[in-house]
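Note that one protein chain is taken out, while the other chains of the complex remain in position.
Letters A and B mark the chains as written, and numbering starts fresh at 1 in each.
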Amino acid sequence: MTIIEPRKHGSAADGRVGGRLSRFEGELKITGNATYALEYPVENVAHAVLVQSTIAAGRVVSVDASKALAAPGVLLVLTPEDDLGLMTAADWFGNRPENQPFHPLPKVVRYNGESIVAVIAESREQAGEAAKLIRITYEEAPAVADMDDPKASEGKLLDAMTVEWGDAEKALAASPVRIEAEYRTPREYHVAMEPHGLTAGWDGEQLTVWEPSQWTHGMARNYAEWFGIPLDNVRIVSPFIGGGFGSKGVALPYGAVAVAAAKKLGRPVRLAVTRPQNFTSYGGRAATRQTISLGASKDGVLLAIVHRGASETSVYMDYPEQTGAATPILYKVENFSSQSRVVPVNAVTPGALRGPGKNPSAYGIESAIEELAYKLAMDPLELRLKNYADHDYQSGKPWSTRRLREALTEGAEAFGWARRSHEPRSMRDGKSLIGWGIGCGTFPVIRAPSSAMIRVLKNGRVEVVSGAIDMGQGTYTILAQTAAEALGVSIEQVDVVLGDSRLPGSAIAGGSMLAGSITGAVHKTANAAREEIIGLALNDPNSPFRDTGANTLVVSEGRISVASGDGPSMTLPELLSVLGRDELEVTRNTLPDDAQSASDRMNAWTSMGRVQGPTMGDTSMHSWCAHFVEVRVDEDFGTVRVSRMVSAFDCGRLYNPKMVESQWRGGIIMGIGQALLEEGLVDPRNARTINNNVGDYLVPTNSDIPDIQVISVGVPDYEASALGGKGVGEVGIVGVAPAIANAVFHATGKRVRDLPITLEKLM
Amino acid sequence: MPRTIHLTLDINGKAHPLDVEPRVTLLDALREHLDLTGTKKGCDQGQCGACTCHVDGERVLSCLTLAAQVEGRQVTTIEGIAGDDGTLHAVQKAFLEHDAFQCGYCTPGQIMSAVACIREGHAGSDAEIREYMSGNLCRCGAYNSIVAAVRDAATTIAAGQKAEAA
Partner (left out) sequence: MRDFSYTRATTIEDARQAALQAGSAILAGGTTLLDLAKCGVNEPDELIDISHIRGLDGISVGESEASIGALAKMSAVADHPLILKVYPAVAQSLSLAASQQLRNMATIGGNLLQRTRCPYFRDPATFSACNKREPGSGCSALGGVTRNHAVLGTSESCIATYPGDLAVALVAFDAVVDLGSRSVPVEEFFLEPGDRPERETVIAPGEVIIGISIPASAAARNSTYLKVRDRQSYEFAAASVAVGLELEADGRIVKDVRIALGGVATKPWRARAVEQALVGKALTEEVILSAARLSMEGAVAHGGNHYKIELAPRVVARALRTLGGLA
């Protein structure tokens, strides 16, 4: 027989904050026992399939569902003619229009791929085949396919996003060295491996929705308001999420359709959004274009930045992809001007995709800074260090912590940047042109109040409970570590229960705000639980500690004892037993003391109303990174492969370096895809995304990715979070695409200013 | 009228009777009819690898395989590779140790692919592992760790086989 030696899993310190504990819920995932939304065994479930529009704009004149209704197994067809009786829900900030009906299957078509009809049948196969029998008659209207469509406007200027200081135009005109260029990014998609979908079931007025969710409480509110039922009547169940990347933070129209169908049928309904439908059932990252002008002195002092950006939005909502988001804070500059526009097109409203705003913004400014470096004949690393921002010139505030200089220098050291030869096309290996490039990235520290519950049970287990979610960032793991350390128990005793809107509310898993927020809440709760245990032990008449005369006790490795080591010592279950208690339950939140009412809490968990931005305190707080990339470009074919990469990060303290490194690499890899492969292709005639599948919308494969060295240069930042960490998930992607574009320029002498850098652009 | 057929599928060494329409794929049979949801549906069109399982020991995509096609063959899914006593397969252990996954959704497919990749003899170098694991997309971007896990597991398995032979 085969005997496999048990592996060592590091030291006991792995179980504490900062330890390299392996993924806490990992065994469930590697055995196939982690249950994702569509996998719950729900009795008597019916299956819904969406029918989406095949025109870009117009009106549904009629829907002929007769053949579908006659098809085997079909139970129900929902069309725009069906008034589902829904009302528009509040937006992310809690603002809700009054008495505005919501039609998830609209009569007016606003983009190609909009859901128009749903067919519900006994089986998914039957629903899918019947869906093909639906005949929709449209009255077409003129459409704007994308921002390059001649019919597209120059866009609406968003005043709130204008940023100005100094006199940028004047300083630019007076600058001895200037560059100006336009940078463009295409539509990009989340492509989480788990497609969207849900199972919904009603029990009287109680609604349960099994749906992947980056924010269980926020989505519960969406459903409650759509269907006009109390928030407490809605339960979102989402303990495992097969990737979100920004796409699973809000309930979407198809969700309303499935829930309405379940209500009409009086039985649970499962709706699986097909992979092609995932490209239009919610928005990816908007296409962007931005013009950047830089002015500098001859010795490389940045004198002015002028940025003019635009991004696509839909015809029914203004959603900006902020190409000016990173521009103001990466460098020291006394004169700055940024304006942003949104260009309405017939597409689904774009959404947040990893590193929203900062990502395309960094592509612009970090490409431009290297263009300036070449114009100045200056090393791009030197230019970056020379213009290092000593404080935040936009807010005028000092940084909380900013170790970007260390990221640049330590990253350069690990990469071997000093060995670089500056001239383009000066490094090669046979037919491969070799290029090196740098791209810096940043993402703000965003914080939100959160709550958690800790239960110490008689059976020796400690439960950490929160409605926060884990879609792979490591929430289960770091909360187990946080609770074990703060409470003084071993990690093996801890269970973590997440992903359910019935549990204590938390920040959304988005904008890199969850880890810092929820560890703060769990830390606070665990400390409170420990104090409560100690208080009971010291004061309860049945406690053996009462007579020790100690004024405090210690809890360590699950045992409570007197600090001096003398006197009684017992496990927590033993203590509970002598106290005559079954369990001890403590709930805390991180809302201010004057905002603890029921409505304060409800709003905090279900809206962005109490989210704090990076400069709301006395300092400016951000994560930072510097990417160093080597590319090999085939001289004949124009194919680009990333052959080596070093990325150095300042994300403050790392709660679990193993999880963090995985997240950083994940962001970087998505950035490699963005730089080289990913692009939604829109047919200009009908605004259809024609590569709406993962065979044609290319994301990186294992072969596309080299070994990526990641380095942490951060120091704990206790202004940013209770435990000293800054955001980790978003920042990894920011700056990757420009680093690659810069390396491609260094390799080939060709500056590609529109992503992705596909082979025909280099031939 | 739906044409239901009766099948008996050999899955993870156990006979599973099943009445399904002929058009039901192996993937849907596993997930919707047999409560074996470890095998994942990522694209349902043969492009992502999340539904990888083994048929007669070879890795295949269950989304492009009809349940009816595999009657009489041995199907192995992620639920069937650990030992009867729950001892994890060397590849599973290596995935946990190297953090070769994040969200976990592509993971069963990655693991089934990796087990086969090693068995095929396609885990000889990092470059070979990368190429032969490229049919399994991972959007969380765990590729570095997947390569490390496959390399590590291949070594463990080879050592085990050597010990067994000795």
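What we mean here is this: a residue touches a chain if its C-beta (ideal position, glycine included) is under 8 Å from a C-beta of that chain, and two chains touch if they have at least 3 such contacts.
Quick caveat: nothing in here was measured; it's all calculated off a predicted structure.
Which one, A:Pro104, A:Gly128 or A:Gly255, makes contact with the chain that was left out?
A:Gly128
Any idea which of B:Ile11, B:Leu66, B:Cys106 or B:Cys138 touches the chain not displayed?
Checking the options B:Ile11, B:Leu66, B:Cys106 or B:Cys138, the one contacting the hidden chain is B:Leu66.
Which residue from A:Asp82, A:Asp704, A:Asp717 or A:Glu730 sits in contact with the chain not drawn here?
A:Asp704
Would you mind spotting which of B:Thr77, B:Gln92 or B:Ser113 touches the chain that isn't drawn?
B:Ser113
Under the stated touch rule, tell me which residues of chain B contact the chain that is not displayed.
Per the touch rule, chain B residues meeting the hidden chain are 2-3, 5, 21-23, 25, 44-46, 49, 52, 58-61, 64-66, 68-69, 72, 113, 116-117, 120, 122, 130-132, 134-136.
Provide the residue numbers of chain A that touch the chain removed from this figure.
Chain A touches the chain not shown through residues 54, 72, 112, 125, 128-129, 132, 430-431, 634, 636-639, 641, 676-677, 681-683, 685-686, 688, 690-691, 695-696, 698, 700-704, 758-760, 763.
Throughout what follows, only the chains that are shown with their structure count from here on.
Quick one: chain A and chain B, Cα centre-to-centre, how many Å?
Roughly 28 Å separates the two chain centres.
Using the touch definition up top, name the residues of chain A that touch chain B in the complex.
1-4, 7, 9, 22-23, 25-36, 38-39, 41, 72-73, 123-126, 190-195, 240-245, 272, 274-275, 471-474, 658-659, 661-663, 665-670, 693-695, 699-703, 705, 707-708
Applying the document's contact rule, which stretches of chain B touch chain A when the two form their complex?
Those residues of chain B that touch chain A are 1-2, 21, 23-24, 28, 31-32, 35-48, 50, 77-79, 82, 87-88, 90, 92-93, 95-97, 99, 101-108, 111, 126, 129-131, 133-147, 156-157, 160-161, 163-164.
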